[in-house]
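As you look at this complex, bear in mind that one protein chain is not there, while each of the others sits in place.
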Amino acid sequence: MSDEMMDEEGGVVKKFMYVNRKAPYGTIYALESLEVVLIAAAFEQDVSLAFIDDGVYQIKKGQDTSGIDMKNFSPTYRALEMYDVEKLYVEKESMEERGLTEEDFLVPVEVLGRQDMADMMEEQDIILSF
Amino acid sequence: MLLHTINKSPFDKNTFDICISHAKKGSSILLIEDGVYAVMKGTAYEGKVKDTMKDVKVYVLGPDAKARGIDDSSIIDGIESVDYVGFVELTANHDSVQSWL
Partner (left out) sequence: MGTISVNGQDVEVDEEGYLANLTEWTKEIGAYMAKADDCELADDHWEIISFLREYYEEYQIAPAVRVLTKAVGKKLGKDKGNSKYLYELFPYGPAKQACKYAGLPKPTGCV
């Protein structure tokens, strides 16, 4: 656990991590996670997003859902910065086994090896898994 | 012959492996929904997909691939992209369909 920090009003700021492990359109998890992140952003906590396993596909460039009659929500990841959600981590092993590189993502990310990702998870106060 | 369909990512579920171990020579596999992630070049599954293609014709549902950001140039050579009409035709041209869910 980290040392607790205070925000300007004296409230406690906790470290929240959202762990995303599902591809974007086959199930509802990715969209649900994104909506929770946007709503929770109003509470001004220390938020980070981890993309692991098929979760890395959520932020793949070039998504075009016009042929499948579903909303393409991938542009919304680019709005996260304006919600002060700036820590996006991608697991290196997950990225590489899917033939992806950092250039394939539509937002700037920090690529972490599995061990570093595990350490990062240990540092959190609250982990929400999708 | 059978048309096999796969709608799960090979990285998430073992559906792909189970399917290819049941697909007989001359049958076809159509990858749909999250199954389309198997058709990308450069993934850990590329070798397995190419091995499968020696005996089985592999198709991908184009709109599902596009939705997931997989453009034609990143699809393994020899995999044929079909649209919804093509999907229906494949269904009609095979004796039966096995959907691996």
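Going by the order they are written in, the chains are A and B; count residues from 1 in each one.
By definition in this document, contacts are C-beta pairs under 8 Å (C-beta built on N, C-alpha and C of every residue); 3 or more make two chains touch, one makes a residue touch a chain.
It should be emphasised that the depicted structure is a prediction, and the values quoted were computed from it without experimental measurement.
Visitor: So which of the visible chains would the left-out chain be touching?
Guide: Contacts of the unshown chain, counting the full complex: A.
Visitor: Among the options A:13, A:41, A:68 or A:128, which residue touches the chain absent from this view?
Guide: Looking across A:13, A:41, A:68 or A:128, the contact with the absent chain belongs to A:41.
Visitor: When the complex is taken as a whole, what residues of subunit A touch the one chain not shown?
Guide: These residues of subunit A touch the chain that is not shown: 35, 38-39, 41-42, 71-73, 75-76, 78-79, 82-83.
Simple rule for what comes next: only the chains that are shown with their structure count from here on.
Visitor: Averaged over CA atoms, how far is the centre of subunit A from the centre of subunit B? Could you give it in whole Å?
Guide: Spacing between the chain centres: roughly 29 Å.
Visitor: Which residues of subunit B touch subunit A once you look at their complex with the stated criterion?
Guide: 7-9, 11-12, 33-34, 37, 40-44, 46, 62-64, 66-71, 83
Visitor: Spell out the part of subunit A that touches subunit B in their complex, as residue ranges.
Guide: 22-27, 53-54, 57, 60-68, 70, 72, 74, 97-99
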